[in-house]
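With one protein chain removed, the remaining protein chains of the complex are shown where they sit.
Note that the chains are named A and B in the order they appear, and that numbering of residues resets to 1 at the start of each chain.
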Amino acid sequence: MFHYPFDPSQFSETARVWWNLFGFYLTVAILLGIAVYAALVLIPFIYSRSRKAVDEIKPGVVPGERGRNAYLAVIVVLILASFLAVFVESYISVNELASLIEEEYGVTIEQLQAGEADGALVVEVRGFQWGWTFKYPNGIESDVLYLPAGRPVIFKVTSDDVFHAFSIPDLRVKVDAIPGQVNMGWTVPQTPGTYRIQCYELCGVGHAEMISKAVVLPPELFDFWYESLGEELVVEEGG
Amino acid sequence: MAHRVLQIKRWLFTTNHKDVGILYLVTALYFFVIAGTLALLFRIQLSVPENDFLPAGKFNQAVTNHGLLMVFWFISPLGFAFANYFVPIQLGAKDMAFPRLNALSYWLLLFGGLLMLAGFFMPGGTADFGWTAYAPLNTETFTPNPGANLVAFGLLMLIASVTVGTVNFLVTIFQLRAKGYKMLGLPMFVWGIFFTVLMMLWAFPSLQAALTLLAVDRILGANIFTAPKGGIIWDHLFWFFGHPEVYIVLFPGLALALDLISVFSRRPLLGRKVIIGALAAAAALSFGVYAHHMFMTGVSLSYLKVHMFTTELISVPFGIITILAILSMIGGAIRLSTPMLFALGSIAVFIIGGFSGVFNSNPVLDIANRGSYWVVAHFHYVMVGAALFALFGGLYYWFPKMTGRMYNETLGKIHFIISFIGFNILYFPMFFLIDMPRRIYTYPEWTGWGPLNFIATVGAFIFGLSHLIMFANLLYSMKHGPRVDRNPWGAWSYEWMVESPPPEYNFEGIPVVQGNRLMVVMANGAKPHVELHEGNHLSPWPLLISLGPFLFLLGLGMWLGQVKFALPLIVVGAIISLYSVYGWFRDDFYERFKFEEPPEYKERWPFTSIHRVKLGMYFFLFGDAVFFAGLVGAYIFMRLEAGATLSGLVTHNILLGLLATLLMLWSAVFMYIAARGAKLGDKTLALAGLSLSTVLSLAYVVVTGLDWASVFAVGFTLADPAIATSATTALAHVLHLLAGLLVALYLTLKIWVRGFTGHVPETLDALAVYWGFLAAISVLVFGVTYVF
Partner (left out) sequence: MGEGEAQGAQKVDYAVRLRERRKLAWAVAVGFMSSALLMVFTLGVVTGALTTGAALAVAVAVITLFVAFMLMDIVWEGWGIQLFSVITVIIVMLLMLNIIFGRQVMP
């Protein structure tokens, strides 16, 4: 049931998009970080021993301006460039997340926003102090979330009382549950198994206990459960 | 004995900026110990899965108060301890522009903090909704704990303190620089404080608006945040303040680290102007990025992308600052003394904090980060790491200046090494807890979070206890350290040109800057501050004027929590408040408090022709505009989002509203005429204007009251969020006006009895500006809440 944060991409489509992007950011951060830390450690190391160094700080004299040098501009440009690269990448990924479901599963963003689509399973999620209720289109109400593998799922998330945040961390689903408002979230679970559902917004004394289960089933098993109107299933844990 | 009494009197009644700075320092460290202890308590609770050291309620209270105390009563005040002590000296000034207000902002801060702590002793406990206090969890319905009211009151006192301090620092930095001292030549620390107070000026009123609405909800039983979607407006108001707040906490430390790096590597900063520009850019951007805290609240995709863009943009100025700071050291004669080590440590952790922040700017990555320990790690790297390390570096750096004695260098280095290692053991594992939610008091064993949490707890104890070395070192060295001369570090700025500790009025002459040379010139051997050495810079009123509201609000909180002895406290608090206001005015009436007028030999660019009272009023009003914008914005939000369908046209009598607005408008015109009278030296005109204005404003209050009475008479109540928000706006406006009327009354009396002595014309001029502002706000409020 516990999956270490790295590479959750086999669990769901959103997790895949997340992981690609996280990997990109992490690579950029580590590369830039190595350069910056090397400078931060090496420069004091070298120049605390250097004997040729000049003392340019004189008591009572405002230090002069330095840095009309060209490399100042180079630094600025470098930072701007890496910023732009990150921005372009992340801009694309936001669009990717929104359009992925359309391209691969035929569910448009408009349908997603309206919370009704033919190809997708729509689950109404209600948070309350302290627990979750999941309601399916055929009227099943459950406190365990059963999901089909390989099919888009839309979550219509709301709350009865205070702010909660509905999340299935391993599937990279997180949507704020806000009283009086329905927020949409979606994913395509890929790997059957049992996943942790937890509240990610402090919601009172029972916040830590607001844990539930998401069970991703193979499609035929899910259909069986769905049509038998939510009888208890005994599923072997996996994934 | 007499000496000791004098000492007590000095510390209680002082208005000297250095004394106030020491008070800030001691208070900040006191709250640091309390908030740190709270942190250790909940780290013990989290060290192993399914622990039962702290139950959920207590855990949440500890987390909430840890956050609030650390952010508002420790890191910021620590930065401002140094700012109080050193900014005036670094400018070449003898004190702040408003010494009494400076003391006032300290006492408001202290009593605000004590009010917060008092929450712990209320039956049912104190606030437990997190430092972000998300609505509607923070309302009476979901958090009935009476201590939560005290927390809200404490924060409101803090905001009062911050507002006063902000105005004071801005006027000081703009108008009290030594003759010839250009803004660009100021030390980076002054620049850091300058941008900090600018952000405080425009950010804190938004929190003030949010807390005012919360107080209305909690005390008057309104239904603002409990309305459907109503909690979102808290998000907006809180984060409009909350994101700049991160930089408010960071900037003093970051700027100080830049100064330290320059001094200890004996090199001027590389691209000084670029760094200042980058600080300005980051400060400006901080107001346009806050929705990255709200990515998951269901905001529209385009809005989300705009904030993603601005958030990523903010990495550019900080990247430039960091890299220039590091490259500045090239070619220098670097000395790795304790302050330098802390400065480098601050930059080192800031890099990790900054990089992890870029991850949070992306809505897709935010799916994992939001509400998780990743975020906890990120903001502790920025706010604790970068800010605290740099400020502790500053503590070591300025310790010889403040005490005249040197600390133990070896112990200082040991403190740095242990705290730096402890810090990283504490927070780095949290990056790997990316799927563990924040603020959970326990977690099941199967989550596998146990080992990393245990490591973090070990780190917490190493980090927390390492500071004992510092306390021991500094306390011992204060009495027994070796004496040092004026400038042990060979630093360049003004504070190193005076004795250690500096004399009461800082300079034994007149500070003047010629070109890039800082000088203190003797005016024919005479000491220009001699006439001020008569003890008349002591004032009891800053203390009492803060003590009164403290007792009053404590009583009110106890009364709301149905605790005994509440009413006597309320009464005593009210009496002290009224008496101390009277006392302050009386001192001014007889001009007993002789504070130094900024003399001609001060640099006052770009406000050369404005008196400091009026300038202070302007700055106050620029902040206040955001407060009213927050209230009016809340009303607009309620009408758009929260199902408050009835327009003001239906609920109000628009003709009464028009009449009230016209009365307010003409009241402002007459106040303006009174101020012209004072400038022209025409007593009749001034008195006539003042009286007419007073009469018209009272009429405005009456008409507004009648209008609201008619609204409530029809059956509308505060349960309607639109009514509640617009009533709060009207109430805030009327309270502003009543406060102004007190000053108007004082001025009328003083002009009548004593004529245009002292600062009367300037004060009246400032008051006219205040009245003009209130008139503009009343037009805005009329246009929005009566018509929309």
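Heads up, the rule we're going with is that a contact is a pair of C-beta atoms (placed from the backbone, for glycine too) under 8 Å apart; a residue touches a chain by one contact, two chains touch by 3 or more.
What you see is a predicted model, and the numbers here were worked out from it, not measured in a lab.
Chemist: Looking at B:Leu646, B:Leu735 or B:Val787, which residue reaches the missing chain?
Modeler: Hidden-chain contact among the options goes to B:Val787.
Chemist: Of the residues listed, B:Leu621, B:Val711 or B:Ala724, which one is in contact with the missing chain?
Modeler: Among B:Leu621, B:Val711 or B:Ala724, only B:Leu621 touches the chain that is not shown.
Chemist: With the missing chain put back, one of B:Leu649, B:Val695 or B:Ala739 would touch it. Which one?
Modeler: Considering all chains, including the one not shown, the answer is B:Leu649.
Chemist: Tell me which stretches of subunit B touch the chain missing from the display.
Modeler: Given the touch definition above, subunit B has residues 174, 202, 206, 232-233, 236, 240, 287-288, 290-291, 294, 297-300, 303, 606-610, 618-619, 621-622, 625-626, 629-630, 632-634, 636-637, 640-641, 649, 654-655, 658, 661-662, 665-666, 668-669, 672-673, 676, 678-683, 753-757, 760-761, 765, 768-769, 771-773, 775-777, 779-780, 782-784, 787-788 touching the missing chain.
In this text, only the chains that are shown with their structure count from here on.
Chemist: Cα centroid separation between subunit A and subunit B, in whole Å?
Modeler: Once rounded, the distance between the two centres reads 33 Å.
Chemist: How about subunit A: which of its residues touch subunit B in the complex?
Modeler: 1-2, 4-5, 14, 17-18, 21-22, 25, 29, 32-33, 36-37, 39-40, 43-44, 47-48, 50, 53-67, 72, 75-76, 79-80, 83, 86-87, 90-91, 93-94, 97-98, 129, 161-163, 165, 167, 169-170, 172-176, 178-184, 196, 198-208, 211
Chemist: Using the touch definition up top, name the residues of subunit B that touch subunit A in the complex.
Modeler: 56-57, 60, 128-130, 134-137, 142-143, 185, 227-232, 262-263, 265-274, 296-298, 301, 304-305, 308-309, 312-313, 315-316, 319-320, 322-324, 326-336, 340, 344, 347-348, 351-352, 355-356, 358-359, 361-368, 370-372, 432, 434-435, 437-444, 446-448, 487, 490-492, 496-497, 513, 516-519, 642-643
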